[in-house]
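There's a structure below that I have some questions on.
One protein chain is absent from this view; the other protein chains keep their places.
Showing chain A:
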């Protein structure tokens, strides 16, 4: 095979796998920012919190890190629900959510990061999953399981979330809550309860994404920073409340970044990827799957 073609194909495939990680990181934000109108800028910090707890638990038990992250989800759900209760009580209820709510989540982000440094130190943590050093080969295309397994787990989790939102009463109410809160009350549905549940789900998704992240790369307390711009870009490009759009945008973002890095060097990749975001928004302001209505 032509070496350039092989490089391109490998760039695309590993970009798709990187996109799987981005999808995991962005799916929870698509719920909180896209559906609940809660600008949770601390979402990547929750992901890093998940990563580091998984790393500690892995060091203690030797269990599979992705399994550990799944086991963490109930605790993260409860944490998310508690944070929403505080956010609602102090900001949303008074209609102060726009700027002061943003400041609140900015503060939450710093508290998580500093708390992590104080509790477990500033150094990088890593895990060694059983499959981390295995790479499948399809012709000249590499499929490292270190990337493939987290991507598949995150797609499965997002698929489950999509089914939950479409098929259950609570899921449909979550999809409706940002569209008209008062109308929900007129259907005997408490919008605050629904948002609490949904915010818990979004933080539980951050725990899963954290498990995926720490399998892919070593993580320190500040590893979330590079994700903040990316996850918001992915959610916006996907059309805010559409999880399908979010996955598509994450994959596109991963591929563009990775192919750019392969051919022109990694310093170009964020510029090109965010340039593509601007282009998409210029042509389709509502994002890939955003609905104008």
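The criterion applied here is as follows: contacts are C-beta pairs under 8 Å (C-beta built on N, C-alpha and C of every residue); 3 or more make two chains touch, one makes a residue touch a chain; residues count from 1.
Basically, contacts and distances are computed from a predicted model.
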| item | value |
| --- | --- |
| Chain not displayed: protein name in its UniProt record ("ABC transporter ATP-binding protein", "Cell shape-determining protein MreC", "Uptake hydrogenase large subunit" or "Cytochrome C oxidase subunit IV") | "ABC transporter ATP-binding protein" |
| Contact partner of the left-out chain, one of A:60, A:138 or A:188 | A:188 |
| Residue among A:32, A:73, A:241 or A:258 that touches the chain left out of view | A:241 |
| Positions on chain A contacted by the hidden chain, ascending | 166, 169, 172-173, 175-176, 179-180, 182-190, 241, 291, 293 |
